[in-house]
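Shown here: the complex without one of its protein chains, the others still in place.
Our next item is chain A:
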Amino acid sequence: MLVFLFRRIAAGAVLVVVVATATFLLLNLTGTDVARNVLGETASRSAVTAKSHELGLDQPLVERYWHWVEQAAQGNLGSSWFTGDSVNQSLMDTLPVTLSVVLTGLLIAAVLSVALGAAAALRGGWVDRAVQFAAVLGTAVPSFLIALVLVVTLAVQLGWLPATGYVALGTSATDWFRSIILPAVSLAVAATAATAMQVRGAMIDVLRADFVRTLRSRGLSTRSVVFKHALRNAAPPALTVIALQFIGLISGAVVVEKVFGLPGIGTLANSAAVRGDAPVLLGTVVVTVGIVVAVNLLLDIAYGWLNPKVRVS
């Protein structure tokens, strides 16, 4: 198990390095005049040259890359070229926002998808058809559209919830919940749709299994069969899908954060990409890839724990 773990961690670390290097090269080979962008269109040429020197942009590419790697290896992701803010601090400020939305969205998706998937499998008939239709609709409608509809109706028209902004959990739990519930629901719709269909399929398979028939023949109630045995056996494929949805939700957060004006990692990456703020963009890429690697690692460990055959592959 330890060798298996070590291999997975090493592979994850290599992935982070490869992605970071590729991002660094992409950002530095675009020919963008960063110093001009930092100073604005009205700055003089001499000011732009001075800024270029200040940012170290007149250094050779390899030297700049090595400097970044050295700093990053010590946990220092540098500072924004535009604001001078520490990238580490910016990530610490923005990551809780994104994780709040994504994890809440994931929780909503998990609860709803299990309920809907199980109901569809158990009831069949019109309930099944309704869940399947809703799942197709939920997958087809983009999250930003759901976000726009939610913000216009519930925030702008009815005034029940805030249209934009984020309140930290430490400041007020209620306000935190109110600030993230609409974005979380926007993200949860597609994830719920995808996972509910997995739960439905797995439940139908399990309910048809011999052991369920045996349990029923021994006189166990439907509730007991469903909750104690069928759902537990149908859970692994659903858990896999949910874990993968987590990664999808992080990328979906970029758009949803924009609609709700949330200062999350998506907004940070977006504004850094538009301006060409390489240190910030590199920092967000490294952290996001790190999260993806960590989630995959946890999934691998779970698989390895469930199925020893996976550990040797």
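Just a few scattered comments:
One rule holds for everything that comes next: a contact is a pair of C-beta atoms (placed from the backbone, for glycine too) under 8 Å apart; a residue touches a chain by one contact, two chains touch by 3 or more; residues count from 1.
Heads up, the rule we're going with is that contacts and distances are computed from a predicted model.
Its record in UniProt calls the unshown chain "Extracellular solute-binding protein family 5", which is the match among "YeeE/YedE family protein", "ABC transporter permease", "1,2-phenylacetyl-CoA epoxidase subunit PaaC" or "Extracellular solute-binding protein family 5". Of the candidate positions A:A50, A:V141, A:L169 or A:L215, contact with the hidden chain is made by A:A50.
Screening A:V131, A:I181, A:A234 or A:I250 for touch with the missing chain picks out A:I181. Among A:V127, A:L161, A:A209 or A:L239, only A:L161 touches the chain left out of the display. The hidden chain makes contact, of the residues A:A10, A:L61 or A:V111, with A:V111.
Of the listed positions A:L61, A:V274 or A:A294, the one in contact with the omitted chain in the full complex is A:V274. Think of the hidden chain as still there; on chain A it touches residues 30-33, 36-37, 39-45, 47, 50-51, 54, 82-85, 89-90, 93, 111, 148, 151-152, 155-156, 159-165, 174, 177-178, 181, 227, 258-261, 263, 267-268, 270-271, 274-276.
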